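Every protein chain but one is kept in place in this view of the complex.
Chain nomenclature is as follows: A, B and C, assigned in order of appearance, with residue numbering initiated at 1 for each chain independently.
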């Protein structure tokens, strides 16, 4: 056997459980089947959790928790780790009493129970869902040290539900019906206006995510799925759809989710999520612990306008770029995993990723973005993220110029 | 508003939470963000769990629990509901002490920690994993009344890991190395022989499923993924790979996982899983509760030999067939969701589904299968399943001729 | 159709109802849930309330979070002020400085406030509260003003003209490119800011950002 140099490993562990010894979990029986009828992660993964930033909000009921992107791989987010954004806490809805009402400019108003919704033809789609405020704390400069906090308001699951088009055809939208009001049953009774055109295109009323019932914090028993558009529109605990001839200009599309420009004017109805990408590892919460040598850059790219076409990675803060490898399915309006593999010489790096989507849109640098949008947009910050990899492998969120 | 006939619903629920009233979950705040750092299903879904069949085995540590297919949709199985099959219980492995050893007919034996495994280039793939004994209790006739029990030894997740080829190239398999022994670190120390040809083709050493770390019962911290081949080969808690020039003929490929034919001879190394399908709803655990009218037949199809090409559904026990609609991504060696929608006139049905895969293989009837394999194969029962839908909507597992 | 008879495909489907699933809600059921309000006044329930009435209600139900003058207590939202701040470094976006329509205020407050007990007040009380918040924002200046379903839609908000439709497709056209630049795209860069200097990331006991193994 050829001896291979062993890189220093943090902590020697328990030699009694390492070769040549037979570890304790081999010498004894483990837990039997169905002891956990519904499984959960290993106790050694207890740090892989959603986290909030306490100073962001006055109360946890109107707040956000972030997906630990730095710990995840592939493109599917497990249901237990999908970020949360509530305006009145997690509605604990009894599906037996929940109803979906469709009324307004329709021929046949409808009242549906969950069981009845499930009787309509089903569709299954894998889509990302991003809060328009994702990365919103980073407009003025590097603030939060970890991609969980800078980019963790995104998840991607397979939804099963009914095409909203099917329900609108069942109800019979009148020709004057150009807008929908979609409203939740939570304590904020979140309401938003949605153009009929999008509603008839690809929206879904979902009741399953990753195969099983929606988790309560994701809108159990039913939520709206608006592929490629800002998460705020994906109304959870959906209880009502009213068809009208004009938008409502609700609080969530006026006071919030409008993008203030330097000239004091604000863009409204900025629904679609621009193409964006982020390196999830290495990143501040996922430093390089192996020293120099072969190194994997793993990241996520997505676009609200279609499929990811390519991703490039820079090691020098955006001066030179190298094509990344896309791996796993590249799906429409879904997270796409990319990798860039290289030999790290142990010197400091300024890591960046840049996506181009199938429409040709190229993710802009933060400087390019700020030139158009200023510093007070709050929403839609899709600028290129820079991670500073230090010689010791630690990583920090930085701004470069 | 046009009045639409309302089908009788089981239980009126609590009118105080139904329109025109404002339900209690709208009138009060729910739980805040990160109160559950790792989420879980609604309390109203507590029956959606893995179940075992006590009389099947002497102990829960060498036993099986079944995925509740009748409650699931789409093609992704949530990690908490992936069926379990253990031979010595769930090894509770500390990843800091776990090691993967590669030795035998290789140029450079390797000992890898989990952190080191994660340094190799990563691949992401969505694959089904089926136990060769799935439906094994049904060879002699309809036995178990529910697709959870007849077909629930299957799941489908996205895996992230290292191509086994990458590791074998790193170790340098000698030209005489034609077989691998793959072995687990659990109390059964499960070992199996795997031909190098398959190992170099599409196998993965996975450490993530659906984005997060493998659950303990699925082999945390690492397992083998052998796309399209019987689940028994997908060694969990993988600790060792030895390269040799001959197969080992271990207990799991001689005493078990060999298929006894009527002439007393047994097929060995029946690795690949034949194309198969099952209707998950309606099914005995998921009766039709809405009475006659528009009805959805939902099911799963898969093939260990490639992609699903088509699925047909019969309402009369296999005499006449109607094409089903495939929905969601149709991926190689992955579960594929199909639907058949029809107007049920309330008469009894003999429901069947039949898949054809891209190799042209057509799922056989149970009679056709038994003609070749007899009744004592135990494994690889991919015969067409019949559900008898009764006029009252109840469904039972039956045999027809 | 019976078993064996396939449902018509979407293309052949008649425009009329196809599934016969669910039922029509009654007028009363719709009325109970249909609480939204539009800028043109559509949806406003019959009712009224004065600024003065609103002031008392606000002190009792809202001021604990939003402050007596809508200035916001602690981190709870600010409701008034910020006029002329939209082009400044730190814009203060309030009902008066930012919101384009008075209807939004009625719609939102009745949907979601008081936080934790929404829809708990009477319609007249919501009119009074909205009148008071508009008063705090100098949109209404008369303490005796009575806001009602007949005049709410006529109230003109200061920043109504401050909004434009999403124009990214044209104003940001430069972001669409044929081939992204790969070599020597910009001059060499230096670090100009660090999250660690701002130091607001939640930390574990070890002083590292939360979630670092």
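By definition in this document, a contact is a pair of C-beta atoms (placed from the backbone, for glycine too) under 8 Å apart; a residue touches a chain by one contact, two chains touch by 3 or more.
It should be emphasised that the depicted structure is a prediction, and the values quoted were computed from it without experimental measurement.
Hidden chain, full complex: it touches shown chains A, B. Interface note: of B:258, B:298 or B:381, the residue touching the hidden chain in the full complex is B:258. Touching the chain that is not shown, out of B:33, B:76, B:90 or B:112: B:112 (per the contact rule at the top). Residues of chain A that touch the chain left out of the display are 1-7, 19-22, 26-29, 290, 293-294, 315-316, 320, 322, 341-345, 347, 349.
Interface with the hidden chain, as seen from chain B, comprises residues 47, 51-55, 57-59, 61-62, 68, 70-71, 87-88, 101, 103, 108-113, 116, 119-120, 141-146, 148-149, 169-170, 172, 181, 183, 187-191, 239-240, 242, 244, 246, 248-251, 254-255, 258, 260, 262-271, 274, 284-287, 310, 312, 316-322, 350, 354, 356, 359-364, 368, 372, 375-376, 388, 396-401.
As a convention for this text, only the chains that are shown with their structure count from here on.
Contact topology of the protein chains: fully connected, every pair of chains touching. C-beta contact counts were set side by side for B-C and A-C; A-C has more. Among the chains present, the centre nearest to the common Cα mean is that of A. Remark: chain A and chain B have CA centroids separated by 27 Å (rounded to whole angstrom). Put simply, the C-alpha centre of chain B and that of chain C have 45 angstrom between them. One simple way to say how far apart two chains are is to compare their mean CA positions; for chain A and chain C this gives 22 Å. Chain B has residues 1-2, 4, 19, 26-29, 290, 294, 341 in contact with two or more other chains.
The residues of chain C that reach two or more other chains are 17-19, 21-25, 29-30, 33, 115-116, 118-119, listed in rising order.
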